[in-house]
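Removed: one protein chain of the complex. Kept in place: all other protein chains.
Moving on, here comes chain A:
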């Protein structure tokens, strides 16, 4: 069998799949490489020899500014926000038993855009943009909860209502932009696409604390979520109590996605694609939370590196790039599901 058991004394024994360990190690290494590249490449790049002093805060001059202000926070936010999106998508997909279930499709990210538009364009000065996004995301989720008529207990209804809420939110964004005129709306443009430009260590702290607190909570529900993949009834019959597990998972997923959206904007499709790619690479069932986190971090930092350094995408908001890649993937997924008759 391709799994071994990790043992520690008599009290710990966890089955570990070798393939998952290999994929996870490769992704972690990939993230390190991307991190090094994004700090060293380009006109302002820190020379490799000066990297360590810069990270430790010993350097002065341009390197200090590049690390402390321009690239360091951006990278650190990107890693955690990508991980948060990845885990959030994995949780939503498991709970809805549908690869389309993700904060993008279910209305959360569009709700964040609507919140940002509301407080950034229409009612300015009341709330800062990230908080506005947070409020929008939570309001959208409240609408989904009310709209299904039975909370988050029915996956199909959750998806349908979510798509509706998503459409409404985007319509609201358009309305807000038309109200204030396009010139003013440009201040919001980069946020609405999702961007990691000009992040601060404050953003980094917010998203890292969210991930460090919520990821372990999510891991505690993994086993019950695995059983829920076989249907709530089967999970209940195995003693896994699906109803509270579902509520927990949805709350954690909302928490992670809203945190990520409030620091990075509604970056498209990372949450949708990361868990799916992780699942295909590891060829294993289950929510694959740790791998989804690594994959999300890898994809987002990679996309951001491309927007910073590639000649084609220079200084585009990273969300534009992920939207293009994710859109293609979403199309593929829909066609595949259509063929299987499970849309």
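The criterion applied here is as follows: contacts are C-beta pairs under 8 Å (C-beta built on N, C-alpha and C of every residue); 3 or more make two chains touch, one makes a residue touch a chain; residues count from 1.
Criterion: contacts and distances are computed from a predicted model.
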item	value
Choices "Menaquinol:cytochrome c reductase iron-sulfur subunit", "Gluconate 2-dehydrogenase subunit 3 family protein", "ABC transporter ATP-binding protein" or "Lactate utilization protein A" - which one is the UniProt name of the chain not shown	"ABC transporter ATP-binding protein"
Which of A:178, A:198 or A:234 contacts the chain that the document leaves out	A:234
Positions on chain A where the hidden chain makes contact	1, 5, 11-15, 97, 220, 223, 226-227, 229-234, 236-241, 279-280, 283-286
